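Shown here is a partial selection of chains from the complex, left in place.
For reference, chains read A and B in written order, and residue numbers begin at 1 within each chain.
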């Protein structure tokens, strides 16, 4: 039973932007993707027996993410896969599943879990789900079998079993 | 693979006190176990496809927990086991492992996970690990196989493989 819990864990966190990293800009009075926020929030978590490395790759609203961007994510993962690390990708929720399915097709024989996560309300805003989702994703890669998942709101969805439901601001099972 | 993820989840959260629920008392200028705090913090989490019920059982520093208290926890679990719920028990860290081992001996054929968790710094205090540990425990009971665990600080320890290390304020693997 315990064999499936990864006792020592290496995690690469790839940040791509999305709502989770948006901040309020006093200049424009809107929320924007300006900088990588994930690092700072990871600093609030206690992560035992865990070696976390953050790689800020881009800082985009996921509706503006292109095929070239998805390809960049894939190439980065391919380069780093041999190290045995699990991956957490922070990503906008609108095209998170699309990115995940693209990775699944390109990475057929995974030996580690890859978790996509994000937030409905940005980190640092009252009522944000961002730190919850980060916390869950970092634990999920310790416990889940190899594969590609969306982890949010106390759920872990295999990537081909999930869609975003915009009206309820959550992800739901399909099939 | 996906079969092991519990898609629909019923969780019973049994609260017993411990550091995680301590509050600052202006009357005594110390931290004390006065009320159940867990309910209020669960309200900050988004829990999809999840039916959570909180049962406040006692509110004690775990160094003051007696055999009768442990027996009360066991009886409560026995009463509620038939419903198929998983359990999260919030508990002081000093005797958390002792309580877990007691439950393991008394509950040999578990069909659900039982997770013990707590905190090194109380909920609501700067730098608290309480909400992280709660978040992790609620996800852990969705993913872990039946058994009794300590879940804290991005780790999930089977109950007979863990001890608290006071000097570093964390739990560590044994064996």
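The definition used in the following text is that a contact is a pair of C-beta atoms (placed from the backbone, for glycine too) under 8 Å apart; a residue touches a chain by one contact, two chains touch by 3 or more.
Remember, predicted model here, so these are calculated numbers, not experimental data.
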Complete complex - number of sequence copies, 2 represented: 4
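The definition used in the following text is that only the chains that are shown with their structure count from here on.
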Copies chain A and chain B - rotation angle from C-alpha fit, nearest 5 degrees: 180
Centre-of-Cα separation between chain B and chain A, whole angstrom: 26
Interface residues, chain A side, partner chain B - complex: 1-2, 4-5, 7, 9, 44-50, 120, 127, 129, 132, 135-136, 138-140, 142-145, 147, 151-156, 158, 161, 170-173
